[in-house]
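One chain of protein is taken out of this complex; the other chains stay put.
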Amino acid sequence: MSTMTGFDVSGVRIGGGRPIIIAGPCTVESEEQTLAVARAVKRSGAKILRGGAFKPRTSPYSFQGLGEEGLKILSAAKAETGLLVQTEVMDASQIDLVCKHADILQIGTRNMMNYSLLKAIGETRFPVMLKRGFMSKVDEFLLAAEYITKGGNEQLFLCERGIRTFETGTRFTLDLSAVPIIKKMSQLPIVVDPSHATGRADLILPMSLAALAAGADGIMVEVHPQPKKAMCDGLQSLTIETFGDYMTRIRAMTAFLLQQNEGN
Amino acid sequence: MSTMTGFDVSGVRIGGGRPIIIAGPCTVESEEQTLAVARAVKRSGAKILRGGAFKPRTSPYSFQGLGEEGLKILSAAKAETGLLVQTEVMDASQIDLVCKHADILQIGTRNMMNYSLLKAIGETRFPVMLKRGFMSKVDEFLLAAEYITKGGNEQLFLCERGIRTFETGTRFTLDLSAVPIIKKMSQLPIVVDPSHATGRADLILPMSLAALAAGADGIMVEVHPQPKKAMCDGLQSLTIETFGDYMTRIRAMTAFLLQQNEGN
Amino acid sequence: MSTMTGFDVSGVRIGGGRPIIIAGPCTVESEEQTLAVARAVKRSGAKILRGGAFKPRTSPYSFQGLGEEGLKILSAAKAETGLLVQTEVMDASQIDLVCKHADILQIGTRNMMNYSLLKAIGETRFPVMLKRGFMSKVDEFLLAAEYITKGGNEQLFLCERGIRTFETGTRFTLDLSAVPIIKKMSQLPIVVDPSHATGRADLILPMSLAALAAGADGIMVEVHPQPKKAMCDGLQSLTIETFGDYMTRIRAMTAFLLQQNEGN
Partner (left out) sequence: MSTMTGFDVSGVRIGGGRPIIIAGPCTVESEEQTLAVARAVKRSGAKILRGGAFKPRTSPYSFQGLGEEGLKILSAAKAETGLLVQTEVMDASQIDLVCKHADILQIGTRNMMNYSLLKAIGETRFPVMLKRGFMSKVDEFLLAAEYITKGGNEQLFLCERGIRTFETGTRFTLDLSAVPIIKKMSQLPIVVDPSHATGRADLILPMSLAALAAGADGIMVEVHPQPKKAMCDGLQSLTIETFGDYMTRIRAMTAFLLQQNEGN
């Protein structure tokens, strides 16, 4: 077990106290879309912008992301807003390119067992968020994390994003029990992604509040200017308008929980 | 869809506002054990005592419950403390007997698809809590509930208690997304049972807080004087000592959430 | 472990050698439909007619079976064809009635953990087939079987009928590994139900052949004169026409396997 209790990324603290909000579109579609979201994220007080440039898609015929062009759009959003940028890397050969534009790398659920990628990122000294494989047990998730920390990269945090079960009312089943279990078994910060877990915009707020109450170190949430026109995963995105109200509720819960923790 | 927004059981409101706590031992083992817990439950301010007299066990060689003797012990605990008593009924032939001693019937997870039992309880006018089958989709859970309401029994509330998945770090996977989904699809109150869902005492508090934050109408929790000596499910029970601290945290969260809801 | 290696029901051997075929409609809908299937079953050389009179349905608004009228139709089919009749019993209170008409009782997947029913059937001396709960591990299945044998009823055989998984291309996932595992752990005969497991008529033949090759003691298969008009589960039924060809293939595989076993 590591002794980490959170770490700083350019002045933003991940883990060890105040929960963070990572918000943005599932996919970078255009500069206009990305900047509109980035400004809303900035306005709300969140500190990290997420957006995908390289997209792992189940079908080879689905939109695969804008690639380097998408990374440049994220860089532009960062330059304008000062937000940190987090984006997915799908392959070791992309690491150098992505690191030019991003502050935090993301390893997606489909690559949690891509051990070649985990090892390559373990060799870097770049902050990284590892998503739980949607068919992985918590034990396996923590072992995948060790592929990264074993390489010497300790700027790592985890993300619970739902597991595959027989239930079809949600896209996956959000396993919030994983949060307190991981807090006991590891010093790694863990955030929760209710957008991908549930696939339903109407569940994002209640499951975000639940995640924070369960002890999560933050939330990753999708925001899109026009969810119905999104190229990917629109049904699970907040709009720019609803995101403001959402953040009000999140801040209230955060304040309550911080006060409770001080009392203990 | 029914228009129920909660109902009263002998002056205790279930649903429609302030969350309820249902606490007690998994199994009624003796008068001494049951009264010790009942007094602690009463002291904490909870209103409903749960305890099993008829136990559905996977193995025919496991302890099957005290039966009628267990019901009498529950009656004695009720007489002393004034708590309402909730206990499981496994078969239509037990309904009359159980109703003599209990205020609320419980249908266990293994009987959620025992349609003969559901119909028989639908014919009564007795309050009942229906647990989700651990392999049932939310849709199927709500259809099982309709077997009861179709018979005219509308004093029904539901209980999310975890579903079976591949994860082995917890006994089942608590599916908290079911709470906001059921709140949208139905007027039936829904409580959450983190003891059976996780099988781990150390997860009861975080998952209870999460359940309330997700909108649950209450929590059902196991309390035992000596969990290590319990005849059933000791590992997932709070002790009488930890139950007091637990209730302090639950009350704080409840107060916070009630205040938030008033603001909206 | 029991020392049973199959048993006779009115001269039909279940287990211990030649696989049996149990065929018929999911639900008894009318005398005409049932007799048409019964005649085809008889013609094909199969020995047992199955058909449901009491139907456990997920929704209370679905057709619940013809009840006693359905049992009488089964009796009529038996009188005409000489086939044995197998039908489901959902509740202890139905046992006496069903036993008047049936040769073999069936406990459905939704009642595998209805321990009151298992105990009641264990008290009888009536042949019974217990279906695996679609949420049950093999261990739990065998423990459920012990509720019956513990009561002294040893005329019991089992049925693998698919488990619930994340795969949606089939209705359930047929777990054929359960067949050789159960053959090792128990002396109870085990048959396989590819109709309910897959929910697809086009998979019945290959999965039946596979089940026999894996060592199953028989197959239970749905046959309906007009599957598209069936009141229940038509998509997973063979027609009377395809059933003839099906039986030709089954007989060839059976003959091959019997010859192999003699050689060993």
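By written order: A, B and C. Residues from 1 in each chain.
Keep in mind that, in the parts below, a contact is a pair of C-beta atoms (placed from the backbone, for glycine too) under 8 Å apart; a residue touches a chain by one contact, two chains touch by 3 or more.
Predicted model only: the values in this text are computed from it and were never measured.
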| item | value |
| --- | --- |
| Option touching the unshown chain, where C:36, C:53, C:104 or C:179 are the choices | C:179 |
| Given B:27, B:124 or B:165, the one touching the chain that is not displayed | B:165 |
| Chain A, residues in touch with the chain not shown (by the definition above) | 56-61, 90-93, 110-111, 113-117, 119, 133-135, 140, 143-144, 146-147, 150, 164 |
| Where the missing chain touches chain C, by residue | 135, 137-139, 163, 165-170, 173-181, 184, 197-198, 202-203, 206-207, 209-215, 249, 252-253, 256, 260 |
| Where the missing chain touches chain B, by residue | 164-166, 168 |
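The working rule: only the chains that are shown with their structure count from here on.
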| item | value |
| --- | --- |
| Most central chain, Cα average position | B |
| Inter-centroid spacing, chain B versus chain A (mean Cα positions, whole Å) | 35 |
| Chain A-chain C separation of Cα centroids, rounded to whole Å | 49 |
| Junction residues of chain C, two or more chains touched | 164 |
